[in-house]
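With one protein chain held back, the other chains of the complex are shown just where they sit.
So, chain A:
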Amino acid sequence: MNMPKNDDAHVLSMAGISKSFPGVQALDGASLFVAPGEIHGLVGENGAGKSTIIKVLAGVYERDSGTVTINSTVYETLTPASVHAAGVRFIHQELHLVPHFTVAESVFMGQEITGIFGIDRKTMNDRAAAFLSETLHIDIAPNTLIRDLGIAERKLVQIARALIDNKASIVVFDEPTAPLAMAEIEQLFTAIRHLKERGIAIIYVSHYLGEITQLCDRVTIFRNGKDVAVESNIDEGSSDSIIRHMVGRELAALYPNKHHAVETPLLKLTGLSGDGQFSDIDLTVGKGEIVGLGGLIGSGREELTDTIYGLRQPTSGSIELDGRALSITAPSTAVEAGIVLVPRDRRHDGLVLDLSVGDNINLASLEEIANLWLEDRKSAARRSDELSEKLDIRPRNSSALTRFLSGGNQQKVVLARWLATGSKLFILDEPTVGVDIGAKVEIYQLIEDLAAQGAGIIVSSSDPAELLGLCDRVAVLMRGKLIADRPTGSLDIDSLIALTTGFETTGDAA
């Protein structure tokens, strides 16, 4: 914890903030101090507590303990209204603008200027245009419809709406660039720097370290619900030390060493076709082999893996596992045969979020923790605790609700469930989407270990670096056809992207 020497130096002091949810300590004495007129970055892995402390500040979550001082006033409790009155504004990731309103209407929504004849459009138009050009340095005609604006311009309208009353002293940006293109990000940064010049303090929450080092004056780094470091004098070179604080250790190599000796085939697809989504797929996966599946959205990649798992039915072709032809009519038959799926949308398809971590881990192997169909709670807890330990699932609490875990830990819960079944073929669909870098490394090592123990693995991914770093071979789908099936040694990032996007020239890449 970092205590400030003089609290007058800070426009916002959040000191020793704790907040827990059932089974999860989201914030554990975390502090955040922001000086007037600075751009203050807030970074941390998923689950580090960034968004929780922002929601505490916004009055969405009630803190368990800690003090909050805004502009030298101590706030015992925060409500959305009192925070607004204190001059704190939030620019959320989502836009919440009505497409067929004009720019001026959007800026003044809920705070319309009225004259004797009702809403005073002229004043609203003039003030909106003036604010946009003077404060944010962008010229947009105030009677333009929102739907005719680009995403970055909409973002600026959103900012104008939050700041038009000129009472803001702190503005919180929560992942503002997520939907923006490169050039649009520059436009947004320029606007943010202009706000800073007007003496407004900015809190900038982002996953993108490049943006943080480019924009921020100081950065507070969160890990495991605490502030672990504050870095000043930020420049391009600060990235390494920020990452070190985020992860809490030096990053080892991202991808594990591959050492697979593929001998016997495990899965064999012959002429597999599915309802116009993909056709005539021949693919084999050996025991101990990691096969990547590449392809753009709409290439048939998702439908192919869903079909192998029984979520869809093939129209023709065959699926053989260990030399036996399978008729997979539902996920339950796939699981019985030894095929399991880690789905791309883990929050919707992978986990029952309102069951505990332990229940989710045991969900596919309940027979093994039962005495005559009655759940043996001791052996259930032992099993899930062992797997939590092995996969380093945090918090190490099998009775925590799965909903409150971070993305990486949720993904580990799905993996733990299938490890408990001792299955033969693992289909991993986008296994590291939304997973922070520390958990990514651990998940890659786990996949490698599974292969080393003789499991067959299909990694379906839209990340070419992941396919190349992790897999022995990569099969590429385009418009439902398998257009390539090559060892990763013969590919590099450029040639793989060329393959998936259809720019492949003739012949194998060198």
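By definition in this document, contacts are C-beta pairs under 8 Å (C-beta built on N, C-alpha and C of every residue); 3 or more make two chains touch, one makes a residue touch a chain; residues count from 1.
Definition applied: contacts and distances are computed from a predicted model.
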{"item": "Protein name, per the UniProt record, of whichever chain is missing from view (\"ABC transporter permease\", \"TonB-dependent receptor\", \"histidine kinase\" or \"Aspartyl/glutamyl-tRNA(Asn/Gln) amidotransferase subunit B\")", "value": "\"ABC transporter permease\""}
{"item": "Listed residues A:32, A:351, A:435 or A:496, member touching the removed chain", "value": "A:351"}
{"item": "Among A:22, A:99 or A:271, residue touching the chain not depicted", "value": "A:22"}
{"item": "Touching residue (missing chain; options A:254, A:330, A:465 or A:493)", "value": "A:330"}
{"item": "Chain not shown, touching residues in chain A", "value": "18, 20-22, 62-66, 76, 309, 311, 330-332, 334-336, 340-341, 343, 348-355, 359, 362-364, 366-367, 369-370, 373-375, 401, 417"}
